[in-house]
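Note that one protein chain of the assembly has been removed; the remaining protein chains are unaltered in position.
Chain lettering (A and B) follows the sequence in which the chains are written, and residue indices restart at 1 in each chain.
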Amino acid sequence: MTDQANGPRGFAMTRRRLILGGSLAGGAMIVGYAATHPAEIGGAILSGGGKDPPESAFGAFIRIDPDGQVTIVNRQQELGQGIHAGIAAIVAEELDADWARVRVIDARSNFRAYGLQGSAGSNSIASNWDLMRAAGAAARSMFVDAAALRWQVPRRLIEVRDGIVFHAASNRQATFGELLADAARQTPPQTPRLKTPDAYRLIGTDRVRRKDSLPKSTGAQRYAQDVRHPGMLIAMVAHSPRFGGRIARYDVSDAWRVKGVVDAFAIETGVAVVAETTIAARRGREALRIEWDDRAAEKRSSADLQRQYHDIAEGRSDLSPEDFAMRGEGAAPAADAIEFAFDFPYLAHAPMETLDCVAQVNGWNVKLTSGSHLPIVDQVQAARAALTLPGKVDVEVVPAGGSFGRRGILPADYIVEAVRIARRTRGRPVKLIWTREDDLTGGYYRPMSHHRVAVALGADGLPDQWCFRSVCQALLPVGGNAQAVEGMADSPYLSTARTIDGKLYTPDIGVPVSFWRSVGHSHSAMVMEHVIDQLARRVGRDPAAYRRQLYVRAGATRRIEVLDTLCEKGGWGRPIEAGWARGMAVHEAFGTTVGQIAEVRMDGGRPVVRRVVAVVDCGIAVAPDQIRAQMEGGIGFGLSAALHGKITLRDGIVEQTNFDTHPILRMSEMPAVETHILPRTTPPTGMGEPGVPPIAPAVANAALVLTGRATRGLPFAVG
Amino acid sequence: MSARPRRRRRIGCLALLAIVVASQILTVALLLRPRTMPAPSVIPIVSAKVDRVSLRPVAAFQAIDDPAARSVALFREAGRVIQHPRCLNCHPRSDRPNQTDAMHPHLPAVMRGPDGGGEPVLRCATCHRDRNVDAAGVPGNPKWRLAPAEMTWERQSLGQICRQILDPARSHMSRDELRRHMAEDELVGWAWHPGGDRAPAPGTQAEFGALVAAWLETGARCPA
């Protein structure tokens, strides 16, 4: 075992320093970070909120109790992606803790303690890798120091394993609990020595397991939907059927007569009904009579928007584009260019737990319980809605029943709605519940988009010219629209081209859009990977060999390794039963490269997928079983969208209202998934999203083999 | 001359902070602007218009002199009920029922099972009760189940359906039982009270029963 002085890297560490807080807070040892950097001026207004643990002046990342229990405070958000397992493994590895005695609790919002809290861009493991390793190693070092002092032996001869500190030569050992008081008096090293990967006993093994499987199998896991407080009220809101509609007139007299209804009133986003029970709130809402003012509302149909997008892409509009990829002269497509077009629909996140939030407003103080995705955003937006300071908003973050991006939108629409209602209940806590109908018709979708691609091939059969015209709403009000073309603008398939002309049009549509698991990659992978298969076929080349040649030209070594393993494990080029075909896709998203081969047959014009072989390079594998779980889940989520997913509007009204009109993938449609993780020692990259993008093009490429027909949009058409 | 394609941007924590702070400053100004919510007013209740489709009464067919032609005409009129989604959905051509006015395959993929009430591992009664449950929009009836497999109506012509129901080997009914099934069976009667936003079958069960009885009395002739 070789220890290596390995200074923590990353912006998080440059602004924070390790500090031991509260020598023995409530009898427990705390190791955490305290913000010391002047750049955190925002702390004055943002900090406050909850305190974990209450005794500590610092944000406790690790707390060790006298009985040896190690508690890790997770500043990330458990949305189902298994971050608890990964964070716990990183700390337990460096701490050499007993895995069975490690538990994870979720941090409340606390800027001073945890900095900007939020899970985005599949970054939770990546952004905590250095931080949590250093915290674990610092705590371990303090135990080693304490033991060395107590036993009067050299530090370097002391080892730690499974929560036991021992000195082999003298056959002495002590538990964390026994050394706790002494260890808490040690000064933590500011640049602790970290293990090298060859010394890992936990990271990268299947000993790393979820910490929440039992409560999630007994009904004991508490979600925001399950929160009950004495005196708590339940609220529902009747929203405008059209985006941008406002209340013209409303009548609450019948709602008032519903048994259990406590209040009914207008808020900015509709008419709220507050009741003693959920069913009373729903009955009260059904009894409302509302007339909507649709003058400013979006009243177009999806078909209108699609026609308009086609016009824009063909230059028949006064919308001016921005260049997202340019090389050489922006020449018009060559006469022999091959043209492709894609249409993608709006997509809903539809997490199984509908949007919900418990809010309590007492004067300046706001308390929220929420399955937050971006607690810092929820905190700020709740403060806005309550006219208070963010530091006065305490967010109790609980695991979410899914999010896929929906709980992480910057306007925090449902959080704000809950706070606005709670301002009217004189201090009584309110649980806002959105029904499934509210959720599916509530907006913040993956934007619909249209893409036209023209490719001219060189004499070598490789792309010589790429021309893109993409039309897609922007996800954010400021900061450009780069997400719309991520995965296209930086594609290795552009490497051989002498001219590239990529233009992006950003129309302003009244349908709110936002991040949806894998964001722009959710469509860009389909564009690039389905085009590349068609180009390979055009020049009579094997799609894998064609890709490989382009990766070599681009120097995309990670993709080459993923592709080679994929071909080997996925049986590429080997015979398959009549009526079946394999299709592949390789895509990189959020620093993680994923390749998938899908085995597909056609049934009534629709693809049926029986098996997917996946290969992933996500840096060092922290929690391999959770990487596999995210691959399985990502494939299921992507396949659900590819087979069924669409939100359409008719005269501005969303046509899909529940799972009967918005089907999602069911058990019988789920393919077997075989995941291969490339062994790596490079820092970890994310896994929450990158499994999603490749599945649709892999299936489309298999369908291309079977039918000879290109897929021009998703979801796959019936018949 | 070649410019490198621009690097993909990711939403980093710094960008988030910038957005957060910017929105904070922006909205302080907005917050100072007083906004009042509209007060409630009185809106009269407008009862939703129900489009009920009627059946022609038996008497309307008296004008047809030829008994055989009259019998066929009566059955064609009854066929507007028989071939309505409320009936066809549970007389499917496979073991899987259909649902909704659009008659798409039932979700979840429940199958007929030994008694028409679903396979043992997924019974109709998992979701359907002895009544329509308005709170969930789920239809129901005490006898909720599929018609026997021999009684496939979906994608059959009216003539085929006619010959099918007159064949005791397939319908498992005598003519009198058939008349009573159509006129009195409470599960058949559900078609006129389907609940939710489902379109009811045309007319009433009594009118339908009368058409069927008249058809039987006129010789139970079938369309081609």
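By definition in this document, contacts are C-beta pairs under 8 Å (C-beta built on N, C-alpha and C of every residue); 3 or more make two chains touch, one makes a residue touch a chain.
In this text, contacts and distances are computed from a predicted model.
Undergrad: Would you kindly match the missing chain to its UniProt protein name, picking from "Ectoine/hydroxyectoine ABC transporter permease subunit EhuC", "Cytochrome C", "Branched-chain amino acid transport system ATP-binding protein" or "Isoquinoline 1-oxidoreductase alpha subunit"?
TA: "Isoquinoline 1-oxidoreductase alpha subunit"
Undergrad: Write down which of B:111, B:149 or B:199 is the residue touching the left-out chain.
TA: Once the missing chain is taken into account, the touching residue is B:111.
Undergrad: Touching the left-out chain: which of B:41, B:94, B:126 or B:174?
TA: Here the residue in touch with the unshown chain is B:126.
Undergrad: Decide which residue listed in A:226, A:323, A:490 or A:561 touches the omitted chain of the complex.
TA: Candidates A:226, A:323, A:490 or A:561; residue touching the omitted chain: A:226.
Undergrad: For chain B, which residues lie in contact with the unshown chain of the complex?
TA: Answer for chain B: residues 107-111, 119-123, 125-131, 133-138 touch the chain left out.
Undergrad: Which residue numbers on chain A touch the omitted chain?
TA: Against the missing chain, chain A presents residues 79-82, 209-210, 212-223, 225-226, 228, 234, 259, 277-279, 350-354, 399-404, 433, 435-436, 625-626, 629, 632-633, 635-637, 639-640, 658-660, 664-668, 670, 672-673.
In this text, only the chains that are shown with their structure count from here on.
Undergrad: Quick one: in the complex, what on chain B touches chain A?
TA: For this pair, the touching residues of chain B are 1-3, 5-17, 19-24, 27, 31, 35, 37-43, 45, 99-100, 107-109, 135.
Undergrad: Residue numbers of chain A touching chain B in their complex, please.
TA: Touching chain B: residues 11, 42, 45, 115-116, 118, 120-121, 123, 127, 247, 249-254, 264-268, 279, 289-291, 324-328, 374, 376-377, 380-381, 384, 387, 390, 410, 476, 478-480, 482-483, 486-487, 489-490, 494, 498, 500, 502, 515, 590, 659-660, 663, 666, 668 of chain A.
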